[in-house]
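Missing here: one protein chain of the complex. Every other protein chain is in place.
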Amino acid sequence: MSVEFCGLELAHPIINASGTFDAIAARRAFGDQLIERFPFAAFVSKTVTLEPRQGNPPPRLWEVAGGLINSIGLPNKGLAGYLEQDLPELACLGVPLIVNVMGFSRAEVAHLVRAVSEREEVSALELNVSCPNVETGLMMGADPGEIAALLHRVRPLTDKPLIVKLTPSATDVPAVALAAFRAGADAVSLINTVRGMALDPRTGEPWLGGTTGGVSGPAIRPIALAQVHAVAEAVPIPIVAMGGVQRGRDAHDLMRAGASLVAVGTESFRDPAAGLRIAAQLADLTSTVRP
Amino acid sequence: MSVEFCGLELAHPIINASGTFDAIAARRAFGDQLIERFPFAAFVSKTVTLEPRQGNPPPRLWEVAGGLINSIGLPNKGLAGYLEQDLPELACLGVPLIVNVMGFSRAEVAHLVRAVSEREEVSALELNVSCPNVETGLMMGADPGEIAALLHRVRPLTDKPLIVKLTPSATDVPAVALAAFRAGADAVSLINTVRGMALDPRTGEPWLGGTTGGVSGPAIRPIALAQVHAVAEAVPIPIVAMGGVQRGRDAHDLMRAGASLVAVGTESFRDPAAGLRIAAQLADLTSTVRP
Amino acid sequence: MTIGSRPAPFGRRAATVTARETYGAYVVLRCHDPGGPQPRAGQFYMLAAAERWGGGEAERPFLPRAFSVLRALERDLHFLLEDVGPGTSRLTELAPGEDLLLVGPLGNGFTGPREGRTPLLVGGGVGVAPLAIWQDQLGRAARALLGFRDRVHADGAALLHDPTIATDDGSVGYHGLVTDLLGEELDVRADQIEVYACGPPAMLEAVRAMCAERAVPGQLALESGMACGFGACFGCVVPTVHGYIRLCLEGPVLDAQVLPTAAIVGAGH
Partner (left out) sequence: MTIGSRPAPFGRRAATVTARETYGAYVVLRCHDPGGPQPRAGQFYMLAAAERWGGGEAERPFLPRAFSVLRALERDLHFLLEDVGPGTSRLTELAPGEDLLLVGPLGNGFTGPREGRTPLLVGGGVGVAPLAIWQDQLGRAARALLGFRDRVHADGAALLHDPTIATDDGSVGYHGLVTDLLGEELDVRADQIEVYACGPPAMLEAVRAMCAERAVPGQLALESGMACGFGACFGCVVPTVHGYIRLCLEGPVLDAQVLPTAAIVGAGH
């Protein structure tokens, strides 16, 4: 099952979705078994921003049919904290590290890309563009022009593979993917969570501290499959697919639709070792399907 | 619970979502009880197009977590067939009729609006704009400019309430709603289904005859709530909200978020009389909440 | 009383499971349905478990599932189920005392044989269900040819009176396809028979082709994926010579002649 992705050699095609697995916390909970049986072929960090962030006020979670809405708000230690404290610890995981970064202006993203890229522990970068550009007011990831301008700025700053994580809420996601490809992205990843909302059953007010949040889990799996399929027809670069993957068959479907790697997010909340199970199920399916 | 909507007096705020209840077929299955206990305060037709349509090749359905994907493809008798055969029968339902129409060009929509609007059995029109404009190539419902141009063309053609049914796949749904309002829409309805896909577990090929389809049911309820909330903040006109409504509380949530009416779609498949149950549950909730 | 004269009650109603029996690979569920009318043979119901309909494979089931009525006695409805996925898995584990939610009877059902013809029932697998109630109504003289995969499935044959059995593996009865048995019958008396068939798509298609070839009238009880069962979703269409028709409304029993093929895409498992 070993696979090549943007020049990286991975043991299998299953990685984690950004922000859904904290390897350092998991090691505290599960000890060194986590390292011995690390569930992912590469480890993707939670989104790192330039400055430290507290994240959104709680409540941050709301369960829905086949999934959940989260309004976490990207809490993180900020670039410096991440590079100093987390990266050295993550380097012990024994799998390639992909660092997910987000900035609120092109200059911020450029700063992040340059600084992260300098670190040899880092194998690839993922750009989270599901946020507005404070300069233009446009969602970076929803507009082909924004994406192109962003990549023209940051692409020259690193030789490492650059993955652009698309937002599912664009009118024309394949057009955004195409713009990213043309401007030099090495791969795209999709889908990020889909905007959703819930009301407090007692008060009728928005439940989530952040008012709205993002839906993840099997509820969005058919949406992910459709978008991956459409993007695969639009761009020739590798795709990291995610959205509601629970079983090997879901991963297999996404790969049939054109994905090179599949990321597991919400399912890890239900089963911390979901990545291992899904990778094994996928290997079974692949060996049965192509004997 | 009686409500006023664009000048219509409705017995309660629950109507059906277009294409999810065929009153004529239901009368064949359930007899006159259907009329005696008609579950909706107004009846919305399945989308009517200018020409008759067979719809997509089967399979047309795929069940997913908390919902289903459909790729029905708008089969209908065409405008003439609808006006001649269906409308007289629907007039016996005893509730206001809302006719949903779709055209593939502004001229087609204009033709449909004019012809439908002439019929006195019709209380209001709903424009289904979840399709590309063959003239411009743009999704009519995803682009504010398209919507404005369409409404400038068709708004003068009818005095009846004109509801624009928004597609949930636009980057900025509130902007589309605002364009519709400014160009004279009396109300907006949302959300239509969300594009999704499934693969045949045996062959790995797309399962649906139409390749992709639309996800409906509780899986999309949090998405609907978020979009209704955002649109309600953007426009002052009434909103018909739909998407995964299963219980009175779901309808109540959508009304809290800004809806005037709530439409029930997929839940009618599980329970043909769902509309009655939901209207009763909503009445209970409303009377408890505002004593 | 006119059988099947009343339409289905509007809406979904609860019916308590009164018995659960296994017939080899199949489960028969009986439930008490005091509110419903007597169904016609060939009609079907949409069923769901009242509790915990969901949470199975891939977080399904969500929609109700269609089942032919197997037998209807004294306000008790019987259904024959094969566990092929999350919906049938949930239903087949229901125990007496638990509730079903049902809508029905739906669809059209079989009509009696044309003048001068005797009925011949041809069933495959779980498709024997509508033939049992049809035999109840036609009388025991109505002969049945039933095909099954193997011995454990052939136990389903006990639901009909004196059937001739074929199995794919020869473990019970004739070793081969039930359509071989049908062919033998048709060779002898094609002009005296009206065929009533229900079974997997490939079998139904073979039956259709045989009937077409010999101008034998046939009524085929088809399956297709259904969401609603009462004409609301347009999801269950099958192609006919008149275009697509909603199987839940115009079927599930269709005259073999209207079908270009009875091998419905996406049906069966």
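Descriptive notes on the structure:
Here the chain labels run A, B and C in written order, and each chain numbers its own residues starting at 1.
Criterion: a residue touches a chain if its C-beta (ideal position, glycine included) is under 8 Å from a C-beta of that chain, and two chains touch if they have at least 3 such contacts.
Because the structure is a prediction, the values reported are computed rather than measured.
The shown chains contacted by the absent chain are A, B, C, with contact judged over the whole complex.
Here the missing chain is touched by one residue of B:71, B:246, B:260 or B:281, and it is B:246. Of the candidate positions C:26, C:53, C:134 or C:196, contact with the unshown chain belongs to C:53.
Per the touch definition above, the residue from A:37, A:114 or A:152 contacting the chain not shown is A:37.
When you scan A:6, A:68, A:112 or A:166 for touch with the missing chain, the hit is A:68.
Annotation for chain A: contacts to the undisplayed chain at residues 19-22, 25-26, 28-31, 33-34, 37, 46, 54-55, 57-68, 70, 72, 75, 207, 209, 217, 266, 268-273, 276. Against the chain not displayed here, chain C makes contact via residues 51-56, 59, 61-62, 90.
Counting the whole complex, the residues of chain B in touch with the unshown chain are 66, 218, 246-247.
Just so we're on the same page, only the chains that are shown with their structure count from here on.
When chain centres are defined as mean Cα coordinates, C lies farthest from chain A. Of the two chain pairs considered here, A-C and B-C, the higher C-beta contact count falls to B-C.
Centrality annotation: B (chain centre taken as mean Cα position, compared with the mean over all protein Cα atoms). One inter-chain figure worth recording: chain A and chain B are separated by 34 Å, centre to centre, where each centre is the mean of the chain's CA atoms. Each of the following residues of chain C touches two or more other chains: 58-59.
For chain A, the set of residues that touch two or more other chains comprises 66, 218.
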